[in-house]
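Just one protein chain is left out here, and the rest sit where they should.
Letters A and B name the chains as they come in the text, with residue numbers starting at 1 for each one.
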Amino acid sequence: MLRYWKLIGIFTIIILSVGTYYVQAGLASNNYPDFSIQKISGDDKAVEDLTLITRYVSNNHSYGDYLKITREGSVYQSELSYMDRLTGLYIDSEIKRLQKDYRNFMRGKGESIPTFFENEEWLVHVGPFGIDYHETSFEVEMLDKNTKDVTSFQVNIPDKNYQYMNIQDVQMIQDELSIVTRNFYSGGPSQSDTEEFHVYRVDIGNQKIISDDVIYSNEGDYTGSEWTHLGEVNSYSSIGQEDYFVFRLDYVEQDDRADSSMHTRTEYIAYEYAANELVEIDLPDKLKGIENIVHVNGSTIYFIETKEEELQITAYHIENQELNTIDIQTTEEVYDMNYFPIVKNGNMYITNFGDEGANVLVIDTETEELLYEGKVESTDQQSFKDGYLDFNQIIVE
Amino acid sequence: MIEVKDLAKNFGRKKVLKGISFTAEKGEITCLMGINGAGKTTIMNAIMNLTSFKSGEILIDGEKLNKHSYEKITFIPDAITMLPQMTIGEALQFMKDFYTSWNEIRAKELLEFFRLKENEKISSLSKGNTAKVNLLLGLALDVDYLLMDEPFSGIDIFSREQIANVFTSHLVEDRGVIITTHEINDIEHLIDKAVLLDDGMVLREFSTEEVRENEGKSVVDVMREVYQR
Partner (left out) sequence: MKNYLKLVDFELKRFINIYFVLIGLTIISQITGVILKSRDYLERANVAIYENSLSLEQFISQNGKLSIHQLLQTGWFMIPIALSAAALIFYCFLIWYRDWFGKNTFIYRLLMLPTARLNVFLAKATAIFLMVLGLVGIQLILLPIENTIFKSIIPVDLRMDMPLNEIINGAGYGYLQILIPNSFVQFLINYGIGFMMVFILFTSILFERSFRIKGIIFGIVYYFVAVTVFLFPIMAEIYWGFGYLYPSEIFVLEIILGLLITVFSIWLSNYLINQKVTV
C-alpha cells in the first residue's frame, strides 16, 4: 500500500476538497437574502395565489439572481434543481403553462406573448415575431384543443416596403384571424422614418389574406419640430380574447436651444377588433402625461399614478367614454412611479417598487376597495441597502 | 510450436512481407536470417501482436496470441524496454509486479552472471550492459518461447561472448527460441534451424543438423548458395 502513496494521496485530496466544497455548498443556501410578502392590512387570502418574479441585484458585487417571492418566502433560481434551472424563472408564466400543456405544438415557437392567441377551442401562433424585409409571409399554426389537430399554412404579406415588422397581437374572430403588426419604413435620405400599425385579416377557411389595413401611420405627424412615436399598450398583457388593441402616440418636440428633444404629451387610440375600426379616446389633460402607468383589461384602461402621496387609479371605459377615479388609502407610503399592475379575476394586483422596498396591493375593481395591503420584506434588514429588487412579472395562479 | 502461415504485410503500397511461412519448435533455436530490411523485425513484431498484418495466421501452440500469451512467450527487442530513469532494481520490480511467470531466483542469478548492480540507473549503463539488462528481463521470465531481435548488434566482444554463453546454458534449455541476426558467425554452431529471408519471402527453411550431415555444408555455405544465386 505504501508504494501507492502518490495515487492514494492525490485521490484523497480530490475527494476531501471537492467533496467538502460541494457538501458545504449543498447545505448552505446562497448568501442572498430571503424575501416574503407580509400583510399590513386586509385579507391574506387575496395574495394566496400571488407570485412575484424579480431579480435581486446586489450593489457591491454586481451580481444578481432571479427569485420568486410569495407569501411564504422566496426561492432563488440558483436554489432550484439543475433541471428546473434549465428553464429560466424569468420566462413568462403563460408561456410556461402552454409549453407544459401543449409541449409539441409549442416547439420552436419562441416565447413572445403577442404571437399567441388562445381561447376555449384554439391555440393559435402567428410568427415569426420579428419579420424583416426579405421574409414575405406569416406562418400560421392553429391547434384544435379538442381534437389535437394542427392546421398550418402560410399567408403572403401584401405590403412589400417595410424594413421590418413586429407582431403585436393575434386575435381570432369567428373564422378570421386579425394580426396586428407594427411596421417600420425607412424614409430615405431626406425623409423621416415612418412607423405604422397594420391589421392583417386572414380568412381561416381559404387561408388567404382578406385585407391589410393601416390603422395608424405617423407619417403625417411630422411637422418639422414635432413628431410622434408609436407604442403598444396591451400587446403583452394577455394571450386571450381581447376586444381592443390599444396603442399610444408619444408626441416629441424638438428643443432647439438644448439641441435635444422631449416628450410633450401622449394620446391613446383603441382599435376595436369586432368592428375593424378605430375608437377615439378622449382623455382629460392630466392623463396625457407620458409617465403614466397604463394597463388595459377588457374595455377598460387603467391609469395608475401617485396623487398627493396616495395611489390614484383612473378607469376609462372605452365603450361609453366614462371616467371614474378611485383613490386608494394605503397605510404605507407608496413609491412614485414603478407600478406594475395586472387584472385577474376582477382584482387588480399592483406591485410598487422603490429603493427601500416594495408594496403589494390588491384592489377589487368592482367595489373599488383595497382588499389587501402588504409589503415585500426581507429577512435581512440590510437587503434593500446592499441591493435592489428588479421587477419581472406578477403571476396569479 | 510457433506457426507462421502465409504472413503478408504492406507498408503503404510496399509489400514488406509476401506470404511468409515457417515453424519454430520448442526446445530448438530458430534463426531468421537476412540482410537488413528483409522483414525480420516485422515478423517478430507480428508474432507478438505489436503490429498488424494484412493476411495470414500466427499460432502459438495452436492458439492465437492473447493477453495471457505474454506469460508464455516474450520478446527481447534490440533496444531496452524499460524507462531510462529507472534503476535496474526498479525494472525488475516492474516485471515482478505484472508477470506471474517472473522468476526472481533466476533474475538474481542472471544479475550475478552479468555482473550487474540493482541500484544502477539504466540511462547510465554502457551499451553492452544495457543489452544484458534487456536480455535479463526476457530470460528471467518462465516462458516457453523467447524471441530475440539482433541480440549481438553493436556490442563489444566480451559482452557478446557472455551473451552467447547464455544460449548454451540451462537458461535456454527446453525453450523455443527465435533469433534474428544478420551476422551468423557468433551463433552458427548454436542454431538448430535457419530461415533465410529476402525481400519479404522465405528463400529456404532448413535444419542445420540435416544440412550438415546429409550435404556436409555449414549454414554459411547454404547462405552463400541461396543469396548469391
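The rule is short, and it goes like this: a contact is a pair of C-beta atoms (placed from the backbone, for glycine too) under 8 Å apart; a residue touches a chain by one contact, two chains touch by 3 or more.
Owing to the predicted nature of the structure, the values given are computational and were not obtained by experimental measurement.
**Q** Could you tell me which of B:T23, B:T51 or B:S153 touches the chain that is not displayed?
**A** Spelled out, the listed residue whose C-beta touches the missing chain is B:T51.
**Q** Even though one chain is hidden, which residues of chain B still touch it in the full complex?
**A** Within chain B, the residues that touch the unshown chain are 45, 48-52, 67-71, 74-75, 77, 79-84, 94, 97-101, 122.
**Q** Go through chain A and note every residue touching the omitted chain.
**A** Residues of chain A in contact with the hidden chain: 3-4, 6-7, 10-11, 13-14, 16-18, 20-22, 24-26, 28, 30-31, 60-61, 63, 78, 82-83, 86-87, 99, 103, 107-110, 128.
Everything below uses one rule, namely that only the chains that are shown with their structure count from here on.
**Q** Between chain A and chain B, tell me the centre distance in angstrom, where each centre is the average of that chain's C-alpha atoms.
**A** 82
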